[in-house]
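Once you've had a glance at the structure underneath, I'll fire off some questions.
Let's turn to subunit A:
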Amino acid sequence: MAPHSSNLTSRPLIGMLIALILLLPASLQAADQDILFAATPFTFHTGPDKSSTKAGRLFTAARIKVRERRPGWLRISLNAWHQQGAARVLYALPGKRILVAILKKSQTQHLKTLQQMTDADTDLVWKQVSYEAWIEDGGFAPSREDLWKPAWELFSTRCTVCHQRRIPHHYKVNQWRSYLKIMGPRTGLPKDKQELILTFLQYHASDMTPESASPPQPVPQPREAGR
Partner candidate 1 sequence: MADRNIMPMPSSDRPLIYRWLSGLFARELDIEQIELYAAPDGRAFLDRLAMDDAFLPLVSAIRGILEDEQALHGRMLDLRAAYARLFLGAGGRRSAPPYHSAYASERGLLYQTEMRQMTDMLRELDLSVVDTLKEPPDHIAVQLSILSELAQRALEAQNQAPPPERTQASRRQIDFIDTHLLSWLPAFRDDCAAHDPSQFYSLAAAAVVTFLRRDRDDLATAEESEN
Partner candidate 2 sequence: MSAYKDYQINRRHLLLGAAAFGSLGAIAPSLLASGAAQAAGVTGTVMTGSHWGVFNAAVKDGVWSAVSAWDKDPHPSAQLEGVMDSVYSPSRIKYPMVRKAYLEKGPDAPRDDRGGGEFVRVSWDQALKLVVNELKRVSTTYGPQGVYAGSYGWKSSGKLHNCQSLLRRMLNVGLEGKFVNSTADYSTGASQHMMPHVVGTLEVYEQQTAWPVVVESTDVLVFWGADPVKTNQIGWTVADHDAYPYMEEFKKTGKKVICIDPLNTETAKFFNAEWVPIRPHTDVALMLGMAHTLYAEKLHDEEFLDEYTVGFDKFLPYLTGETDKTPKTAEWAAEICEVPAAQIKELARLFKSKRTMLASGWSIQRQHHGEQSHWMLITLASMLGQIGLPGGGFGLSYHYANGGAPSANSPVLSGITDGGKAVKGAAWLTKAGAATIPVARVVDMIENPGKEFQFNGKTDKYPAVKMAYWTGGNPFAHHQDRNRLVKAWQKLETVVVQDSQWTATARFADIVLPATTSYERNDIENVGDYSIKAMVAMKKVIDPVFESRSDYDIFAEISKRLGKEKEFTEGKSEMDWIKSFYAAAEKQGKAKKIDVPAFDDFWKAGVAVFPIPEKSKKFVRHSEFREDPLLEPLGTPSGKIEIYSKNIEKMKYDDCGPHPMWYEPIERLGGPGAKYPLHIDSAHPQSRLHSQLCGTKLRAGYAVAGREPCLINSKDAAARGISDGDVVRVFNDRGQVLAGAVVTDDVRPSVIRLFEGGWYDPVEGGKAGALDAYGDANCLTPDIGTSKLAQGNCGHTGLADVEKFTGTLPELKVFTAPKGA
């Protein structure tokens, strides 16, 4: 799903369709209730109970799809991108380091590669993968939009104490990540709130126009030997 700006007129057509869908009766919405966005960070587990192995971490605003529901647990899948050679760190988009998940090393073998592409600007190779795991139920939002309100509250209050308010679209997605590494702790907020602010800023960064933010659709490509 393309990232939203708060301005209705800048949503792509698909966004409008989804908005319409949300207005439809509940029964017709069933399919979309499976697409959720993490409102806080989550820990991945290998099975639907706390004692099972911890597999990694899911980050705020990550988009997940629910595959199965058990009491208090969800089996979810997600699509994300990683830089070739760094399969543990999953981002929302190729070249744009919006953290979706960080996996334990042992988990990378469970990643399913969907496609890969080479970023013309950097020559880096990015792979789109899908991953499944179990997480505890609770703490989701039906859209990213719902997260931006609390994020804005935090950003507009905690980030003007020491300097003038920064403008999200004056900086790039990747720059925000580095800034928040330094600035996050200076807010004194707990880590998950820092991450919420970060994701908010990243989704409103200068290189997150709807077009550039849409991940390329999987295109069937002849697999290169050895890859």
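Here is how the candidates were picked: all candidates are chains of the complex that A comes from, given by their letters.
We take it that a residue touches a chain if its C-beta (ideal position, glycine included) is under 8 Å from a C-beta of that chain, and two chains touch if they have at least 3 such contacts; residues count from 1.
Only a predicted model underlies this, so the values are computations on that prediction, with no experimental measurement involved.
The contact partner of subunit A in this complex, picked from the candidates 1 or 2, is 2.
By the touch criterion stated above, subunit A contacts candidate 2 in their complex at residues 5-7, 83, 85-86, 88-89, 95, 97, 119, 121-122, 124, 152-153, 156-158, 160-162, 164-172, 174-179, 181-182, 185-188, 190, 204, 206.
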